[in-house]
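Excluded from the complex is one protein chain; the other protein chains are retained at their positions.
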Amino acid sequence: MSDIVRDDRHTAVDIKNLEVTFATDGGDVNAVQGVSLTVRSGEVLAIVGESGSGKTVTAKTILGLLPETAVASGAVLLTGEDVLTVGPKRVRELRGTDVAMVFQEPSTALNPVFTVGWQIAEGIRAHGKVSKKEARKRAIDILSRVGIPDPETRVDYYPHQFSGGQKQRVVIAMALVLNPSVIVADEPTTALDVTVQAEILDLLRRCRDEFGAAIVLITHNMGVVADLADRVAVMYLGKVVEEADAKTLFADPQDDYTKRLLGSVPRLEARGHQAAPSADAEIVVNARGLEIEYPGRLGRAGFRAVKGVDFTIAKGQVLGLVGESGSGKTTIGRAIAGLTRVTGGSLEVLGVEMNGVHERDFKPKRAEIGFVFQDPASSFNPLLTIAEAVAEPLIVHGRAGDARAARARVDELMEAVQLPKAFGDRYPHELSGGQRQRASLARSLALDPALLIADEPTSALDVSVQARVLELFAELQSDLGFAALFISHDLAVVNLLADRIGVLFHGDLVESGPNDQVLGAPEHDYTKRLLASLPVPDPSEQAARREALRALTRQA
Amino acid sequence: MTTTLAAAKDRRAPWFSRLPIVAQLRRSVGLQRGMLITGIVICLVFLLGAIFAPIIAPYGFGQLSDDAGSFPRQAPPSSDHIWGTTVGGYDVFSRVVWGAQTAIAVVIVAVILSVLIGVTLGLVSGYLGGWLDRILVVIADAVYAFPSLLLAIVVSIVISGGQSSLVGGIVAAGISITVVFVPQYFRVVRAEAVRLKSEAFVESSKVVGSSTARIMFKHVLRNATRSLPLILTLNASEAILTLASLGFLGFGIGPTAAAEWGYDLNRALSDTASGIWWTGVFPGAAIVLLVLGVTLVGESLNDLADPRLRTRRRAKRRKAVTSASSDPAVGDDKTPGSTTAPEGGRA
Partner (left out) sequence: MLRRAERPGEHPTTVSGDDARRRANERERDLVTVLNDTSPTAPAVPGPSQGKTKGGGLGRYVLIRFLLIIPTVFILVTLVFFLMRVVGNPITASVGGRLTPTQLQERLHAAGYDRPIIVQYGEYLGQLLRGDFGTTLTDHRKISDILLTYGGATVELVFYALIIALLIGIPLGMLAAYLRDRWPDVILRVFAIFTYATPVFFAGLLLKLVFSVWLGWLPLGGRASTRIELALGTVPNPTGIYLIDALRTGNSIIISDVLLHAVMPALALGLITGGIFLRLVRTNVIGTLGSEYVDAARSRGVSEVRLVRTHAFKPALIPIITVMGLQIAMLLGGSVLTETTFGWRGLGFELQQYLSARDFVAVQGIVALLAVIVAVTNFIVDIVAAFIDPRVRY
């Protein structure tokens, strides 16, 4: 226990010189190296960093929730007690009452076979004898306080009966129910859509203001930090490289890494000029009343993912499709590439009608289409080298006999995406996520396509890596002049690349037009809400935007 | 995705350390390693026993007499017959040794046949889908849910009518077991093929315009069959048990054609009432040991392949810590599976 008696009324968590080491297959990893942080009550401390920075490990240590393979040293003082040494029994008592946690993925943080009321009551009853009735009453109470409508009924619902955002509210309710002094929120909004994210951030703000809890917010999203944090600690490779209050950090970052991180965040700024393609430019993709329905199972009604959408992509033009999960944006991309059947309306791709198309007729056109997938982890066959994978389009379309014959072109492509030629001999797992996405880009460009479809190519990447990949994409596009469909959930990312933007909402294209028009003067309510929900990495501007969003939702 | 990466991780290591079992052995630690090694040793002993049966066994499996005359019946273990003789006058030790040969031969036939058929069907069915897939799935499920022994009995009736020679018997038993196993391989490979079908690298090949055959063999097949060595070992143990059960019910290989443990146990059953133990205990123990060995290997491979079940070495520093603090497992509320690293904090 600490000898130095600090003013404990204000210090909720005091982390001193924390070191955490993991045993992995590749040897021991020092995930956290000498981190010291303090959080005071009524304050939101954001720990920011990219994957592998040790931010989650640091936060989980506060609850003593480290995997068995990890070893921690240093001290984590929670209202004066060192979590690392008080022993498992005391740690269990502290969990829930003094410190609670909000998880990243609400659908996995809730037990699917118990009602939410029961799960909330479990937390209450783990700390003292409380009658079932009393626990239920408190569960209903806390559910209503986190904004679950009709809590008396919903307390008996199972998790799958809630939407994603509501699930996260339930998870927050569970954390709040025993009024802990500290809440650790590990990427609490990452799994959520941006409009839902805004609501959850508001709820967390209320946790701080109304419940007086100290919040440790783990995130990689600088917009979220700007929205919620009072103070920010930036972590990089297991160390805290900079700690400052939020305003100072955004206005005047000191550390190089912080500067780079902030610089990489795509911003919603008008890009000014845009070479609008002339009206008579050749049309590459033309959708008229496009409908796509997934067949239902066993006689159930199918799911209409796309409900009558019109758009065109002209030669050399980049169309950005934006939407939240379930909006149908990925489905449209897949339909253009012939991966999903068109069930209604018309979709012409490079002059081929995709509604009722036969693979035989479309196959020659495939040489002119490139596709970059979202998940860099699965986009390469783990058993083939990068060069073999990149050569595949060349071999399939008869431009090269085998991978060796294609090697010259592969090297050229590797160079184009700024990867060393030697990477061609590596296996996918030997590349980082960003490198794999570049290689994926190389593969999609192998045949000089007229059309490139990029389905959230950077959403799985860290922000600094994302910035470089996006830059590369923009460069290649202007050099090679292919038309592109760029699909993303992130307005700011789309804005960087697209000439025109289409906004999808539940399968409908609610708005489309040139960037500046859609982003600068949105007409549809949904677009407005989407825009206003997107947090920007600037605390004061974000505060103003928050107000604007409130006004917008009140109005709606 | 994690498993895919993990499995590919060792691709740059020397070839011998990439072989299925060797690779896992290198990755294993602690008690898991102990189980794996025990299993491998048992399997090797039986394998050697099977190969060198003619040298090890003092008599032939069907031998009833030697130069000194006919063997006694139901004789207790003695220097002539170290594990005694059966009611039919066979030498128990010899038959146990020869039995290893039969068991292993049947396992090999059964596993090869079922892998070939199951993998082909599973791959085609899973990747192509459609009505063929649906029909095959319903059939496989029906067969799968049915007690495997009964099915094996029916098939062995059909194939051999119950009577059999050595090779015929081995093939018949192998096929009977194959029919039971094909649905299992089919299901595993099909599930993998269905999963891989929506993986980005397969779709990416589809976008490029690769032919279906190319995708199936270049991308899906090799990735889908990666977990097979593991299922293979586990099914090998079931094959041994099924063979023994068939033999026990009188559908195995006759005593003059080959030695078969299940048959011997059947004959030994009536001996028990009079306290004659050696005719049953030895062949039975042989079955148990061989199945135990194969299962240990299979279970360990299973654990090692599943990141959730695999034990990893703890971080190094802990060793110093545990030597100072006593056994961390003492205490009323210790944490099992995961969580809390309070032990390390005292360093």
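Per-chain residue numbering starts at 1, and chain names A and B are given in the order in which the chains are listed.
The definition used in the following text is that a contact is a pair of C-beta atoms (placed from the backbone, for glycine too) under 8 Å apart; a residue touches a chain by one contact, two chains touch by 3 or more.
Not measured: the values here are computed from a predicted model.
Novice: Going by the touch rule at the top, give the shown chains the omitted chain contacts.
Specialist: Touch partners of the hidden chain, whole complex considered, are A, B.
Novice: Using the definition of touch stated at the top, determine which of B:Leu48, B:Ile112, B:Leu128 or B:Val158 touches the missing chain.
Specialist: Of these options, the touching residue for the absent chain is B:Val158.
Novice: Of A:Val44, A:Ala109, A:Ile200 or A:Leu319, which sits in contact with the chain we cannot see?
Specialist: Spelled out, the listed residue whose C-beta touches the missing chain is A:Ala109.
Novice: Which parts of chain B face the unshown chain closely enough to count as touching?
Specialist: For chain B, the residues touching the absent chain are 30-32, 34-35, 137-139, 141-150, 153-155, 157-159, 161-162, 184, 187-188, 191, 198, 230-231, 234-235, 237-238, 241, 244-245, 248-251, 262, 265-266, 268-269, 272-275, 277, 280-281, 284, 287-289, 291-292, 295-296, 299, 302, 305-306, 308-309, 311, 329, 333-339.
Novice: Touching the absent chain: which residues on chain A qualify?
Specialist: Given the touch definition above, chain A has residues 51, 63, 65, 92-97, 100-101, 103, 105, 107-115, 119, 122-123, 126-127, 158, 160-164, 166, 171, 174-175, 178, 187, 190, 220, 294-295, 298, 300-301, 303, 305, 325-331, 374-375, 455-456, 459-460, 489 touching the missing chain.
We adopt the following convention: only the chains that are shown with their structure count from here on.
Novice: Applying the document's contact rule, which stretches of chain A touch chain B when the two form their complex?
Specialist: 20-25, 28, 61, 64-75, 82-89, 91-92, 337-339, 363, 366-367, 369-371, 373-375, 377-384, 389, 392-393, 396-397, 427-429, 440, 443-444
Novice: Hey, which residues of chain B end up touching chain A in the complex?
Specialist: Going through chain B, the ones touching chain A are 1, 4-9, 11-12, 27, 199-211, 214, 218-219, 222-223, 312-318, 321, 331-335, 337-347.
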